[in-house]
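Of the protein chains in this complex, all but one are displayed in their positions.
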Amino acid sequence: MSQRSKWFTQEYLNWIIIGLMYITYILPVLFPFSPPLTIGEKATRFYNIVESLPEEPYILMAYDYSPVSYPLFQGLQEAFMKHIYSKNGRVICVAFSADGAMMYQKMEITFGYVWNTKTYGEDYVFLGYIPGGETGLASFLSSIRSVIATDFRGNLIDDLPIMKNIDTCTDFDLVIDCETGTTLGDGFVRQVSTVYKTTLAIACSGGATLEPYYPDQLQANLYPLPQVGAEYETLIKEPGNASAQLGVLFLGALYFILLFIFGNIARIFKRG
Amino acid sequence: MLLIEGRITGLILLIIMAFISIYMALIAERWSPQIRQLAGISVIPELIGRCAELGKPLHFTTGQGGSLAETEVGPQIMAGLSVFNYVARLCVKNGVKLIVSVGQTDTMGLLQEYVRDAYTAEGLPVPDMEEILRFHSRNQFAFISAVSGLMRRELPASNIVIGPIWAESAQLVCSGLEVGAMQLIGTARTSHIPFFAILSDYVLMGEEIYAAGAQLSGDKQTTNTLAAQDVSKFISILLLIIGVVFFTMTGNNFIKNLLGM
Partner (left out) sequence: MSYFLRRTAPLWLTTIISVYLFINYYFNIGGLQIEQLLLSFAVVITTASLGLGLINLSRSHILRIQRMQKGQWYYSIILLVSMIVTIVAGLFYGADSSEFTLLYDSTVSPLGSTLMSLFIVWLAPGAFRAVRIKNVESTALIITLMIILIGGSPIGSAYLLDSLTISSWLNSVLNAAAQRGLKITIGIGLVILGIRLLSGLEKTYLKGEITE
């Protein structure tokens, strides 16, 4: 390599890397494509768990992620709720992080095309943000009415048909937690599985750290996101937001793999 | 039945651990085991010495988010505060400027008290707390943006992080790397330990941060409880080995059934 080109790459290397990264992520947005998809074991297991739920199941779904992570969970959550509604299920939503409440409201817009056909208070409800981390979770699961009296919209929960026979964790057929970074993952395993033995699924970007609990205490460990969301959408035959991200994921992963390879090749040449 | 099914073995193990801890604490004056000095702890004087030599400040943080009241992160924050008590005193003694990034709302009072005590112990006037303790945000990325900016402006020679850290961990460590700081990071958040193991100079993994607080307190009774921690680990390892061997050789899951009693 000539002296001039050496100087050029050293000086502008960061810009080259970031520039290539931008091109890699913009291309699939401008020219969308869908790579072939193999359904993995985790999505299959979760699908089977939902299929084996009784008719009209009651689900507790927790929103524990921030706006940054919304695209990771949107596909999986919406596909899951469509699957549950196909069984005439009821979804009780709650948030154990402050941002979670806003994420539910975001989902009211993006999932509005389904929820508008359902009745709030009968088919779904949002109970709001429960502070306190795992202690708040323990309190909530032991008795919902000891923690809150109204839902997020101010309706008394005793007036809501969906909450008629629901007060403790054992009243739910499945608990699903959507979170980033295992904030409450271990807490959910301790409080839901160990204490109440309720079926538990966790969708988490840091799912690898929950692997020790899988599959005994954590019946479904849903990661990596949003790939497992795309697989689940394929299983229920309703492609959505997660499937739309596969092209970006594909090229993004390819970019980093090539970056690592070329980084090492460049080092060999530099040493040479 | 008086005892709740499924929790009996847990209760027995807990009683055993409590008995061992309290017994160790009671015999502390007569006998203390030789405690292996954690590498991450023994390097703290070196980190502070580096700051003194270079005339640069030391940056400390107990991580971001959560509170002392939370089950998962409260003990980690407390471990960080125990280490901070030691670090603050050493910094004041060596005339090193201390900068603390505060990411939890309920630790401010405790941190102020530790700083005040450190200066009072050296007979020095207590400085402006605003210059030392800087509360940034409870929001994850707002916090790390503030810390990154602070590190680029203040250029600390050493960076100590003991407490709960989330996705901002890599950015935190790399900010320290960019300014050339020597780093000691400790957390019990298993998902982010790999970042620190690779990127930082010294790391305290998992339960070492709880042991760090006990070791640095210098109190014999507290240090002896570390021996109780190790005895409990040996019991766990024994149960694991017996369970694995029996299950592999005979297909008998009796240890799992025993633990689930």
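Chains: A and B, in written order; residue numbering restarts at 1 for each.
As a convention for this text, contacts are C-beta pairs under 8 Å (C-beta built on N, C-alpha and C of every residue); 3 or more make two chains touch, one makes a residue touch a chain.
Just so it is clear, the model here is predicted, and its values are computed rather than measured.
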Given B:14, B:39, B:241 or B:261, the residue that touches the chain left out of view is B:14
Can you say which of B:38, B:132 or B:193 touches the chain missing from this structure? B:193
For subunit B, which positions touch the chain that isn't shown here? 1-4, 7-8, 10-11, 14, 17-18, 21-22, 25, 67-70, 75, 78-79, 81-82, 85, 105-106, 108-110, 112-114, 116, 129-130, 135, 138-139, 141-142, 144-145, 167-168, 170-171, 174, 188, 190, 193, 198-199, 205-207, 210-211, 213-214, 219, 221-222, 225-226, 228-229, 232-233, 236
Please output the residues of subunit A touching the missing chain, sorted low to high. 13-14, 17-18, 21, 35-38, 40-41, 66-68, 101-102, 105-106, 130-133, 135-136, 138-139, 142-143, 146-147, 152-154, 186, 208-209, 211-212, 214, 224, 227, 230-231, 246, 249-250, 252-254, 256-257, 259-260, 262-264, 267
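Quick note on the criterion: only the chains that are shown with their structure count from here on.
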Approximately how many whole Å separate the CA-defined centres of subunit A and subunit B? 30
List of subunit A residues in touch with subunit B within their complex: 66, 68, 132-135, 180-184, 186-187, 206, 208-209
Over in the complex, which subunit B residues touch subunit A? Could you list them? 66-67, 69-73, 140-141, 166-167, 189-191
